[in-house]
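Beneath this line is the structure, given in structure tokens, with notes to follow.
Left out: one protein chain. Kept in place: all the others.
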Amino acid sequence: MIVVMQQRAEEAATARVVRRIEAARLGAYVFHGEERNVIAVLPAAASAGPLDADEALRDELQALPGVERVDWTTRPFKLASREVRPAGTQFALGEARVGAGVVVFAGSSRPRSAQELVALGRAARAAGAQAFWAGRGDGGELRHDLVSALDELRAEVGLPVVVDVWEPVEVDRLSRHADALQVPGQQMQNFPLVKEAGQGDRPVFLCRGPSATVEEWLMVAERALKAGNMRLALCEQGIRTFEPSVRATLDFSAIAVAKRLSHLPILANPSLPADHWEIVPDLSLAAIAAGADGLLVDVHLGEADEASAGPQSLPIAELTTLIPRLVATRAALNRRTA
Amino acid sequence: MIVVMQQRAEEAATARVVRRIEAARLGAYVFHGEERNVIAVLPAAASAGPLDADEALRDELQALPGVERVDWTTRPFKLASREVRPAGTQFALGEARVGAGVVVFAGSSRPRSAQELVALGRAARAAGAQAFWAGRGDGGELRHDLVSALDELRAEVGLPVVVDVWEPVEVDRLSRHADALQVPGQQMQNFPLVKEAGQGDRPVFLCRGPSATVEEWLMVAERALKAGNMRLALCEQGIRTFEPSVRATLDFSAIAVAKRLSHLPILANPSLPADHWEIVPDLSLAAIAAGADGLLVDVHLGEADEASAGPQSLPIAELTTLIPRLVATRAALNRRTA
Amino acid sequence: MIVVMQQRAEEAATARVVRRIEAARLGAYVFHGEERNVIAVLPAAASAGPLDADEALRDELQALPGVERVDWTTRPFKLASREVRPAGTQFALGEARVGAGVVVFAGSSRPRSAQELVALGRAARAAGAQAFWAGRGDGGELRHDLVSALDELRAEVGLPVVVDVWEPVEVDRLSRHADALQVPGQQMQNFPLVKEAGQGDRPVFLCRGPSATVEEWLMVAERALKAGNMRLALCEQGIRTFEPSVRATLDFSAIAVAKRLSHLPILANPSLPADHWEIVPDLSLAAIAAGADGLLVDVHLGEADEASAGPQSLPIAELTTLIPRLVATRAALNRRTA
Partner (left out) sequence: MIVVMQQRAEEAATARVVRRIEAARLGAYVFHGEERNVIAVLPAAASAGPLDADEALRDELQALPGVERVDWTTRPFKLASREVRPAGTQFALGEARVGAGVVVFAGSSRPRSAQELVALGRAARAAGAQAFWAGRGDGGELRHDLVSALDELRAEVGLPVVVDVWEPVEVDRLSRHADALQVPGQQMQNFPLVKEAGQGDRPVFLCRGPSATVEEWLMVAERALKAGNMRLALCEQGIRTFEPSVRATLDFSAIAVAKRLSHLPILANPSLPADHWEIVPDLSLAAIAAGADGLLVDVHLGEADEASAGPQSLPIAELTTLIPRLVATRAALNRRTA
């Protein structure tokens, strides 16, 4: 159930609704909107099952002062549903604002050295990127030098940084060296990791697993939101299909669908699935046209780094050309709403 | 092999190269470019196998007057390869030009009556569409009244029309009532049909089958080209994946990849795979951003037709709003080349 | 609706039920069972839509003499549904009986010459195969010599033969030279072909398309049955997935599911999807264990033919070893029913 408060309702009315929900041994989460509050009714923590359709409670809530209406929700996810926050979620990341316009994260899916990381950051900033993405390949030990390079990047280059987390014990440590944490696609169903990240104090980017449906993805987002972290963004990075010309098929319908089902910002990583940097600009432009709020793009510094950076990595000079095209395209789309 | 002629080479030089190729019992196809001719060397008709790498012939061709260079081609398709026509293929369809800008086909995947067809055509023209698409559902008998409606559409509404063909015997008949023929996705590997359409005199739109790789698609395009029809366009309309929120996953990487591998124009049909008209505008904008040369969009006339038209069908009023956004987006992309 | 007659009901009672159904402008098809008749109620030919749930008609039919009960069917397919023929369909093919035990078709997916075809037939018979399968590669012209070889195979080797049909016009001609016709997987949705084969007088093997769901497959089977041909078998030959170690993933769940949903016999072709003959015996044994009624196996005569036959083709000597293992496995399964 979702309780939609009246526009002029006072906070005390909202508080009363919450108390009534909690008295029924259910959970309540308040979305404070500019125009009105919306309260999501959640199953009690102990219960694994779906929320029963309690007609009596609904009627009672409906009768409370300040309540405009009580809606049944048909989706299995509640906190992630667009119904509870129709205007969409936004949050700050350094000077960028995720969920409000195009945010470009440039970086590397597999940085090799601290120097490279910092040099990439400087080049990314010069190219017009607003944030930095430090992948961690296939996980593996946290290298001390790379972690220190994140500090340097933030302090000296001045870009906010998102970094991959692979296991629960890393959440705390990396939160001290990065502005946001990314749960890689293969770890989407690593629920202990998702929960730990959801209990942390850094924004979380939740990548879609290569065989996860949109609904499964949003159900995992729901876990992170329930754990308390409302600064959450989704990241589409391709699904496994039979097509061999790419590493994975970037799923643009999923961007359009997730945008309608959920209030969460949605980013796209065109580099991982493309596996050929030549098509990364077209996929980037298309992702923005499909409604994505930003991009994570794998870049390299030029010829010397080409081989080690991998075939998906865009030469940084191409990014310099791409960013104004992204901005112009976003403007031309003339979207009615976020 | 591909023989690239010099810019100033005379036609007689090209003719000499062709004769030499034919003397080796191989096929030759000349692409007459604005700047230069390119000649594709093809396996003899009788041979099913790949073209052998004949070093001696290559050296001989290289030595002929007017020849700039002879390239080995590594692709299994030759006539469909971008190497033979780097500037891309364009052809006229009524006043529209496929392969040069955005061409919007509005129409119906399953028209019910002649009146509806003509009314849709008028509305599509008013909405700004440049061409009309008449699908035929699951095939079935050619209805006389619907065929007549195509004539009326062309004569009175003045829109060029593309219509689905389902079996070889229909190619001739429908060529008299339509400006272009579309091979539906499920029929992509109906080789007798592809060959017949390739021998016809109408432009052909070859839809990708729901489980065809990009290479398989281009190999079928090669068959139509070999049959003689160079006015061929590709149409991406989604692949089968595990994702249940849509009917099929529109494959934008395939648009970007096919654009690089082939000189053929590429269209996208966002309606069939979307199965929800609400996401059709976003997918349309994204397809143009990914490099598509046009769109086939299923539309209906309004509330009365909504149920019968199906959930994928866009209200015509939405198309009126969408077309200027498509044009603005295309302009903003600032592409270097087609 | 399905009308289940009483065990002791006379044929006149069945006829009365049929007349009543036809009076309601619906179609009726009688399955004559050993124990009782079952009558499927079908939509009128002109109607494309689903059968309405006509409560009044149901009550009337229920009241007729000899009727045991009238069931609603929830499946979109009626004639293909197991409900109408719980004991399963069987039909003869030469001395073999499809639907009753294991029938092994040995043959070639792409025979090269008439001599090879006849030699393969002799070897297949000696190896213990009960029938012969002549594929036709990617379609293409019907070669006169290969067609004659089919006659020779049947007359001199004495094996019944199934051959691929690719377009409607071939149905008649090939029916004179083969005991059964196979609709290849890529042509599953070539509806004009399916209809023509369904109107013919030869048993039809309907291969599953590489991206067809089980339900879509059975809906196409329904078309062939409606066209009048009740000697129909299904053939599973793999679906497109992301796994690159095989050409397609042979779908054993589909065998088990189709067996429950439909009364039609189901065959499996392990060669096409395997693409490595080494795994064909294991896949063959597994298909029989999953419930398949027979197998189509691509074989070659030995070392000299290995390269041209392709990597999926089993050396004939391996088939000689395999057939007794298949028979022993089938016996060990100790199935309660077909």
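Per-chain residue numbering starts at 1, and chain names A, B and C are given in the order in which the chains are listed.
We take it that contacts are C-beta pairs under 8 Å (C-beta built on N, C-alpha and C of every residue); 3 or more make two chains touch, one makes a residue touch a chain.
A quick note: this is a predicted structure, and the numbers were derived from the prediction, not measured.
Looking at the complex as a whole, the chain kept out of the display touches A, B, C. Considering the full assembly, A:N190 is the residue among A:S81, A:N190 or A:S262 that touches the omitted chain. Only one residue from C:A180, C:A224, C:I239 or C:L295 touches the chain missing from this view: C:I239.
Interface note: of A:F105, A:W133 or A:W166, the residue touching the hidden chain in the full complex is A:W166. Take subunit C: the residues that touch the chain left off the picture are 211, 213-215, 239, 241-246, 249-257, 259-260, 273-274, 276, 278-279, 282-283, 285-291, 325, 328-329, 331-334.
In the full complex, subunit B contacts the hidden chain through residues 240-242, 244.
The omitted chain makes contact with subunit A at the following residues, 138-140, 166-168, 186-187, 189-193, 209-211, 239-240.
Criterion: only the chains that are shown with their structure count from here on.
Among the other chains, the CA centroid farthest from that of subunit C is the one of A. Put simply, the C-alpha centre of subunit A and that of subunit B have 37 angstrom between them. In subunit C, the positions touching at least two other chains are 240.
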